[in-house]
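Part of the complex only, each chain left as placed.
The first chain written gets the first letter, and so on, giving A and B; residue counts start at 1 in each chain.
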């Protein structure tokens, strides 16, 4: 399910830095089929045992779907997460950046649903987590 | 995440007909990367408004992941669903068979997690539903 982009990577970075300055991760790619984010892992993200914490992974996935969503509907809308489901699959590598690749499953007028695959940089075959989340989009005439 | 098959399509059909005779759908493909099921839609699956009911879609997805799982671990194990999350995305077409394409996201010793994309036959680009579900697998020495 791909529709044309309304924001490219540069526009996305400018928008997020202005509106959402504390966002997690770097915007690596904004493409029609998906958006890709990268989180350099430092010790503040690590749990005892040397693994990235679940909440850090969920926070990165949330930004990744938000980026995929904005890239398709443009910077005007205020989207709100309504549900968020994460399955933790494998332990991420502590010395590799965490990647989050998001694509939209549904782009409705009021409800947008996206999916994220998280993996350690360089090993996209071994998913560390999988997320599906829904976002409510306000009507345009609001 | 693909591992070799322990059951092919013919073995799967024989196994299900013996152990789980009321199963929903036809086994279309059993491959390393995915399993594909097909449900010919008749009026018993339809809701008022001419759409396949949500519980029918979820039941088909449950069988689809079960098939993908059995194809990888073989016919011996008794797997139990532990969680099941479905997002309904688009209305399926009432006059087309419902397809369910399942792949495993994680194949652990105790926990297997799979994903299903559901679509109306001939239109794999428009997902009608998306499922992620976990299955608990008993230890081998049981």
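Everything that follows uses one rule, which is that a contact is a pair of C-beta atoms (placed from the backbone, for glycine too) under 8 Å apart; a residue touches a chain by one contact, two chains touch by 3 or more.
Since this is a predicted model, take the numbers as computed values, not measurements.
Here 2 copies of the chain are placed, and the complete complex recorded in this file has 4 of them.
Basically, only the chains that are shown with their structure count from here on.
One simple way to say how far apart two chains are is to compare their mean CA positions; for chain A and chain B this gives 27 Å. Within the complex, the chain A residues that touch chain B are 1, 85, 87, 89-90, 105-106, 113, 115, 125-127, 130, 132, 134.
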